[in-house]
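In this view, the complex is presented without one of its protein chains, the others remaining in place.
Order of writing sets the chain letters: A, B and C. Residues in each chain are counted from 1.
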Amino acid sequence: MTSHETVCLLNAGDRVANVSLTIFYADREPAGPYRVTVPPRRTLHLRFNDLTDPEPIPRDTDYASVIESDEPIVVQHTRLDSRQADNALITTIAFAEQG
Amino acid sequence: MTSHETVCLLNAGDRVANVSLTIFYADREPAGPYRVTVPPRRTLHLRFNDLTDPEPIPRDTDYASVIESDEPIVVQHTRLDSRQADNALITTIAFAEQG
Amino acid sequence: MTSHETVCLLNAGDRVANVSLTIFYADREPAGPYRVTVPPRRTLHLRFNDLTDPEPIPRDTDYASVIESDEPIVVQHTRLDSRQADNALITTIAFAEQG
Partner (left out) sequence: MTSHETVCLLNAGDRVANVSLTIFYADREPAGPYRVTVPPRRTLHLRFNDLTDPEPIPRDTDYASVIESDEPIVVQHTRLDSRQADNALITTIAFAEQG
């Protein structure tokens, strides 16, 4: 994946959405959770490269992300890569978090 | 986002669909609702730049949209941007509208 | 829409799928149904420009399509347009056909 991967989060509701991202790799344990909050009735654009806590995401490494929220949100996942367009993975499904 | 963002609405049913769009921003309250109607058994192509009531959508500003309809419709959201292709966000889900 | 719009139908089941397509326009009644069959355990690639019965699809005209099948199928809708990539509209939903 490229260094320009971003995710757009939309919180259309009236309560703050507490969001956690977990990053999965091919050959090591997942990293995270990375935590962000989206205010009510707001959007948040997030660059994966800006995530540094608890650890930066290594460059030139394939990964996948699971995004959880305590409020319903809409997630649109985009790579700024001229060859590809990705699907939004809307993931408010239950998932046992790695901490 | 570019100035060429469009949405295609399909009303495959036999009743008029009353549609409202709400635009969400990163750092201000949402704008809208913008209202359009789609006749029965018709498509409607809408350019976001053509939306002016209650207010135009600012250029060079990130935003997200929520689309509601009182009849089932199919929504396909497209950006005419050579780097990206977006997903259709089919949003007939319940949502407390900002007026 | 371009003249290269195609749809890929996958019938992963063990019975013939009888498929009908209805084409919706902005300013006239829908056309169709166009009928095709997909054999069991087979794929079918269909070019919209090849649809001629009951009438050809006009060039340089925006349209939308609804695809129905009497068996579960997977539909992937693609435009060979360098600027855009479309979503597969999986439409086995009930719909009162125009004949």
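In this text, a contact is a pair of C-beta atoms (placed from the backbone, for glycine too) under 8 Å apart; a residue touches a chain by one contact, two chains touch by 3 or more.
What you are looking at is a predicted structure, and each value in this text was computed from that prediction instead of being measured.
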Contacts of the unshown chain among the visible ones are A, C
Which one touches the absent chain: C:20, C:37 or C:76? C:76
Spell out, residue by residue, where the missing chain touches subunit C. 8, 10, 12-14, 41-45, 74, 76, 78, 80-82, 85, 87-88
Hey, which subunit A residues sit against the chain that's not shown? 22, 24-27, 29-30, 62-64, 66, 82-87, 89, 91, 95-96, 98
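Keep in mind that, in the parts below, only the chains that are shown with their structure count from here on.
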Take each protein chain as a node, join two nodes whenever their chains touch, and name the resulting shape: line, ring, star, complete or other. line
What angle, rounded to the nearest 5°, describes the rotation that places the Cα atoms of subunit A on subunit B? 90
Cα-centroid distance, subunit A relative to subunit B, in whole angstrom: 24
Distance from the mean Cα position of subunit C to that of subunit A, given in whole angstrom: 34
Return the residues of subunit A touching two or more other chains; collapse runs of consecutive numbers into ranges. 85
